[in-house]
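Here's the structure, in structure tokens; my notes come after.
Note that one protein chain of the assembly has been removed; the remaining protein chains are unaltered in position.
Let's look at chain A:
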Amino acid sequence: MWSAAREIADGDLVIVWLTRDVVQPLVITRGKELNSKYGVYRHSDLIGVPYGSKIGSRNGKGFIHVLRPTPELWTLALPHRTQILYLADIAFVVSWLNIKPGSRVIEAGTGSGSFSHSVARTIGPSGHLWSYEFHEARANKAREEFVRHGMDNVVTLTHRNVCKDGFTVEGTVDAVFLDLPAPWDAVEHAKKALRKDRTTRICCFSPCMEQVLRTVSALNEAGFTDITMYETLIRPHQVDAVPPLSPISDVSAKLRQAEQRREEKRLRQIAISRAARHAAGKRKRDGDADEEAEGAGKKAKTDDEGEPRSEELAGEPAASAGAETPAAKDEVPTSGQSTPAQGSGETDLGTAEPLAKITLSKVFPDVRGHTSYLTFACLLPKIPAAEAAPEVEAEAAEDSAAAASSS
């Protein structure tokens, strides 16, 4: 398939990893340049560099990693011509279908070739993949791609509607994978293509339950057994290192401190206003006393937010704790930084050294929730004629006739 050499050579396909979400295929062509928002790179500078190297941009800003292609990276980087299959489904289908080195496999349709690359890798040079695509332009694109990737000795691509015209081989393959809108129309054809001397397997990949039900009855009528269905997904986890969560005793202490400060301030205000009243003289005493007391109270409230900052500047970090708690609370689980509330809490308790962070994980908020249902079934080997029931015998004879005509 792809280059197995240690170093990158002119003409190699490499996978350029810009970020986790920006992974691109690149054919190394001397004289060309790769321009991206992560810098400028000359292809010629990549020649002779080992696969897996980090490469700094020519202008010193940004870098990329140049990787050896694998079917899994190709799945992330390939040009989409259709909806494609991803790792979870591909891996599961390959092992259920017992695809391994030397296996002979049918795939319809080819689509963007995500599954084809993975199967070609697993079956190796001793296996073979017959791939069918009914859309002519897509078939041609895929054929070019298979040649460019050095897979043309392992993959035979045919432009054909398999539901109407069937497959090009009979009694040959170990496994059939159908990613078609109406897989039930291809089930009888698939049965013909499967070899009859050992257990063979089929998988139909359909996103809708209605399709599954039609496929199941088609498989059942065609004599497939062990019919079952799976759904498989990958749940990606997001990992964050955060300070240990604060115990509520910290919160309680902060709230008490804040309350104490407010009380002290209130007493100060009262003292100030009392002094002011004394200074104002007896004329005002009767009429304005109430009003002024009220005003002082209001002022104390609004000051509450502004004041801690001035105290903080004055070198009393503990004072900020109460006021900042509500904001800090939101940050704790998400941000990796130590929060102000925590920092001040520690200072307050006299434990200056930072606490060891803990690592947390949770599933990303937006994940793939469904791809397709994977309907599987087996076709058992032909039962030796002497032991078989008459009905099965007739069918077996038919099969062997078909096999004979194909060979």
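Just so we're on the same page, a residue touches a chain if its C-beta (ideal position, glycine included) is under 8 Å from a C-beta of that chain, and two chains touch if they have at least 3 such contacts; residues count from 1.
As a convention for this text, contacts and distances are computed from a predicted model.
Asks: Just by its UniProt name, which of "Cyclin-H1-1", "UDP-N-acetylglucosamine transferase subunit ALG14", "Small ribosomal subunit protein uS13m" or "tRNA (adenine(58)-N(1))-methyltransferase non-catalytic subunit TRM6" is the chain not shown in this complex?
Replies: Answer from the UniProt record of the missing subunit chain: "tRNA (adenine(58)-N(1))-methyltransferase non-catalytic subunit TRM6".
Asks: Of A:A88, A:V251 or A:I270, which one is in contact with the hidden chain?
Replies: The single option touching the absent chain is A:A88.
Asks: Given the contact definition stated above, which residue among A:N35, A:S249 or A:S361 touches the chain not shown here?
Replies: Result: among the candidates, A:S361 touches the missing chain.
Asks: In terms of residues, what is the contact footprint of the unshown chain on chain A?
Replies: 6, 17-23, 37-39, 50-57, 60-63, 65, 67-68, 70-72, 76, 86-88, 90-92, 94-96, 98, 100-102, 118, 121-122, 124-126, 197-199, 209, 212-213, 216-217, 220-221, 223, 225, 227-242, 334-337, 357, 359-361, 363-368, 373, 375, 378, 380-381, 383-384, 387-389, 392
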